[in-house]
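Missing here: one protein chain of the complex. Every other protein chain is in place.
Letters A, B and C mark the chains in the order given here, with residues in each chain numbered from 1 onward.
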Amino acid sequence: MPRILPDVLKNLFRKPATTKYPRERRELPENFRGKPIVDKEKCISCGLCAKGCPDGAITLDEKTKKPRIWLGLCISCAWCAETCPRKAITMTKEFELATYDKNKAISK
Amino acid sequence: MIETLVYIFAYFVFPGILFASAVGLLFMGIDRKITGHMQNRIGPPIWQEFLDVGKLFCKEDVTPAAANSFVFNCAPLLCYGALIAVMLLLPINSAQPVLTSVADLIVIIYLLNIPAVCMILAGYASGCPFGTTGSSRYVVQLFGYELAFIIAAMAVAAKAGWSLSLSSIVAYQAQNGWMAFQVALIPAAIAILIAIQGKLLRVPFDIPEAESEIVHGPQTEYSGPKLAILRIAYDIELFVVAAVIVILFFGGPVPHTIGGVYIPGIVSFLIKCFGIVVLSTLIRNIAARLRIDQALKFFWTFPTLLAAISLILVVVI
Amino acid sequence: MKAEDVVKLVKKQITDVKIPNERRVFATVDKKNYKETLLTLKSNDITHLSTITGVDTGEQIVVIYHLDCGDGVMLSLKVPLPKNDPRLQTVTDVFPGAILYERDLMDMLGVKVEGHPDPRRIFLPEDWPAGKYPLRKEEAPKKEEAKK
Partner (left out) sequence: MTFIVPIGPQHPALEEPEHFRIEVKGEEVVDVDFRLGYVHRGIEKELCNRTYAHGLFLSQRVCGICDDAHSSAFTRAVEAVAGIECPSRARYVRTIGIELERIHSHLLWAGIAAHEIGFTTLFMLFWRDRELALDLRELLFGQRIMSGEMVLGGVRRDITPDKVPKILRNLDALEKSTKHYINVCTSDRTVIARCANVGVLTRQAARELCAVGPTARASGIDEDVRRDDPYAAYDEIPFKVITERDGDVFAKVVVRLREILESIHIIRHALDAMPKGALATRFPKKVAPNEAVGRVEAPRGELFYYVLSNGSDKPERVRIRTPSYANFPTIKPMLVGSTIAEVPIVLASIDPCFSCTDRITVVDARTGKSRIVTKEELRRLQK
């Protein structure tokens, strides 16, 4: 008698482990690293984040000198969030970043 | 004139194309849903098979250059036609099948083999190495399970007074109880249930279509409507083979009255078929796929022996 | 097999031995007798060749054989080769596992390994230009293309 049989029959009455993803969402732990966002007021445009970013995804805006993160290159390693002296950059819980428009893939 | 109209209605609607396809696809959908829950996941909705087949019909129809196009194109149709023919010859809602006194057990067994032969031809004709490997495996497996299947069917025919016609078998079972409960025929019932696991290419024996080794075996090169027809044919085969087993072993379309509620023949027939499909799904979910040589060795020893024992028991006693 | 007695084994052939910590030994051996060194090591049942590294130091190509000599001691044998014509005998007869690392050397650094059983190109595409070797010094990496 295969030992997996009781397992399979019990599964029939157990709650399925999978969820209907787009409709039901799983809550994420608090230090989840998703899309980085920049808080313009706190930022003193020191440029540390742009130097520290491993992929060079952060460039300083010409006029406002505030960081602009291109999500195409960003690997959400939260290195900028750590090295920022004013903690201006924080990691959100957002991970669905697919867009059709390249210009939208920038975290202002 | 009325006779041909009845026949046309029977062919296209009731036990024919519409009914068989709908029930087959529904059974397969429920089968996938149960498999999902057995693997602790939600699984697709029950009507998923209809959606899949519908999508496939809208897809482009491709015939590979290297394929032998005539055989490649007409294999699915032949396979589908044979199964619908079997549906007409089975006593579904009453002891009399649609085409009375034309066919008996031998024709049924022969017609049930045509889908397998078509698949083998399709595999060789598709000109892709996976197809050829899949077909050669299918031939080996065909000899494996067919032996047990035929011996078990003969045992039932012998028990029902050496008559090969299905209606007489159903009639025999109506008088003195289901065949499966006869002591002599219990080994044959077990043997045939294992044999259909091989006939329907279900997991312990889905070697011709081993998706991790040879992609989809004979059906690798199929796409679009041809693949849709093959899918419907496979689902109907699932229903038809279960139907044959119900007729041979579990009393066929016999109306019951349980607790004052009158259950018509066709409903009890469908329930019993569904029972067999669920049993096959259970076996599918608790075993890994065997190699072709192991499968052949298994088929020729265990189920064939059981079927032979019950045949001897029936003939001797 | 401690680091010191690994060094004692092949004392004669190796020069400028460095032992940074008790489980690492770096040594250089000359092109002529690197094969016997490997043979003597193999005879003292050091069979695990971790890998073969090729380093292009500008004026010469150094081929390093990294051998795991049991309980964690790692011997790295360096064989310097002239840049213009780097040539080596194969060690697949001593360490069959090296069949792949040598093909990697041939592809990436252009070191000719004679007697290799199957000197096919290993991972560069067939139509890769013959003379170019990616890990050589003169192959400068492509400039960072302009970002967004």
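The rule is short, and it goes like this: a residue touches a chain if its C-beta (ideal position, glycine included) is under 8 Å from a C-beta of that chain, and two chains touch if they have at least 3 such contacts.
Bear in mind the structure is a predicted one, so any value in this text is a computation, not a measurement.
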{"item": "Partner chains on view for the chain not depicted", "value": "A, B, C"}
{"item": "Sole residue of B:51, B:66, B:99 or B:305 that reaches the chain not shown, by the stated touch rule", "value": "B:66"}
{"item": "Absent-chain contact - pick from B:179, B:210, B:228 or B:313", "value": "B:210"}
{"item": "Missing-chain contacts mapped onto chain A", "value": "2-4, 7-8, 17, 28-29, 31-33, 52, 54-55, 75-79, 82, 91"}
{"item": "Interface with the undisplayed chain - residues on chain B", "value": "35, 38-41, 66, 127-130, 132-133, 136, 203-204, 206-207, 210-215, 285-294"}
{"item": "Residue ranges of chain C at the interface with the undisplayed chain", "value": "20-21, 23-24, 26, 47-51, 53, 55-57, 64, 66, 68, 70-72, 74, 76, 95-101, 103-104, 108, 117-120, 122-126, 134-135, 139, 141"}
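Convention: only the chains that are shown with their structure count from here on.
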{"item": "Between chain C and chain B, distance of the C-alpha-averaged centres to the nearest whole Å", "value": "62"}
{"item": "Approximate Å spacing (C-alpha centroids) for the pair chain A, chain B", "value": "51"}
{"item": "For chain B, residues that touch 2 or more chains besides their own", "value": "none"}
{"item": "Numbers and ranges of chain C residues touching at least 2 other chains", "value": "none"}
{"item": "In the complex, chain B residues that touch chain A", "value": "34, 36-43, 282, 285-287"}
{"item": "Residue ranges of chain A in contact with chain B within the complex", "value": "2, 4-5, 8-9, 11-12, 14, 16-18, 20"}
